[in-house]
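What follows is an incomplete set of chains from the complex, kept in their original frame.
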Amino acid sequence: MSTTRPVSRFPVPTLDALPDDVRTRILAVQEKSGFVPNVFLALAHRPDEFRAFFAYHDALMERPGNLTAADREMIVVATSGANSCQYCVVAHGAILRIRAKNPRVADQVAVNHRKAEITPRQRAMLDFAMKVALASGEIEDADFVPLREHGFTDADIWDIGAIAAFFAMSNRLANFASIPPNEEFYLMGRVPKAKPEAPKPSA
Amino acid sequence: MSTTRPVSRFPVPTLDALPDDVRTRILAVQEKSGFVPNVFLALAHRPDEFRAFFAYHDALMERPGNLTAADREMIVVATSGANSCQYCVVAHGAILRIRAKNPRVADQVAVNHRKAEITPRQRAMLDFAMKVALASGEIEDADFVPLREHGFTDADIWDIGAIAAFFAMSNRLANFASIPPNEEFYLMGRVPKAKPEAPKPSA
């Protein structure tokens, strides 16, 4: 960790105290990204939850389908902004910049998705995701109409809703545990020449 | 399913179309409870998400610790009421009645946890869970003080927060997929003599 703020309000085990599979996954992320995103360390004290969290994350974020990787990250950043989750906005903002090859869009959707440089299709996607995040009990059949008009299939809509739902959880975990974003995330994907690779299975 | 409302807005596969482990789990629930809670059927079209969801659920709800099974279900019912999630209030209300051996407490916390027949310790637990559910970005060190005064450990507080966070996700899934509660849940745990067993790994 490159920041001096604690990684979590809760215990953070040392790597050698972890089960093999958890340690292996963390080392793989470190190998690939050059650092360990704090959410991996903050969840490591609960190996079963760690495994389920990342299995769920990968099932949603790496699933083949009509949503691009940038679309998926955009959902994360917009809803995490609405939930005031600093970790997720900064960490997934970095990944969004890289996936979208756009150094501005993450800062835009984090503050106000209505004013971002996105397509009308992405706008409809984010409108639905924001309603899942903020008022899911009010979702009605009418909310699916604009999605279908933009060609989203049932599978796509499930992806949009499920990603917004998963990060409703993730945002709350990061908020009550007070997980700070790693310093590395802030600059990733902002400078055109330097092309850092996004951490593979991050959250 | 004993209700005529659709199980989900999304596809519900037949049992024989499911991967073995998913089908096995569903049959085991049916064997134990006498019916299949709709959330199992609604998630089955996504086996990887199904596996991660129930692994996460079990890790949180069946974990040994200082929170009783009734405490955990109480967190679910209170936060699901706040999120207007009909499925989770009715299904987990049933389990709460059974676990707490109290036919009233679920209806009470679903509407207003401040007025429920619970201990001051449970009240502090629910106050924190509700803040995780509704305003997690505003959680501060001060919010941990009443929890510690009631003897909750770090591990207990993580459990409280993580259960509230997990059901923030679960509520949103049930809401956008429009999963109705099974008819069986409504009466479970209400009539003292008839003691139906709670479904083991339900959500």
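Lettered A and B in written order, each chain numbered from 1.
FYI, a contact is a pair of C-beta atoms (placed from the backbone, for glycine too) under 8 Å apart; a residue touches a chain by one contact, two chains touch by 3 or more.
For clarity, every value in this text was computed on a predicted model and none was experimentally measured.
K.L.:
We see 2 chains here; how many are in the full complex?
P.N.:
Altogether, the complex is made of 6 copies.
Here is the rule we go by: only the chains that are shown with their structure count from here on.
K.L.:
Only C-alpha atoms count here: how many degrees separate subunit A from subunit B in terms of the superposing rotation, rounded to the nearest 5?
P.N.:
Best-fit rotation on C-alpha atoms: 180 degrees.
K.L.:
Cα centroid separation between subunit A and subunit B, in whole Å?
P.N.:
Roughly 24 Å separates the two chain centres.
K.L.:
Would you pull the subunit A residues touching subunit B in the complex into a rising list?
P.N.:
9-11, 45-46, 48-49, 51-53, 55-56, 59-60, 63, 83-85, 132-133, 136-139, 144, 154, 157-158, 161-162, 164-166, 168-173, 175-178
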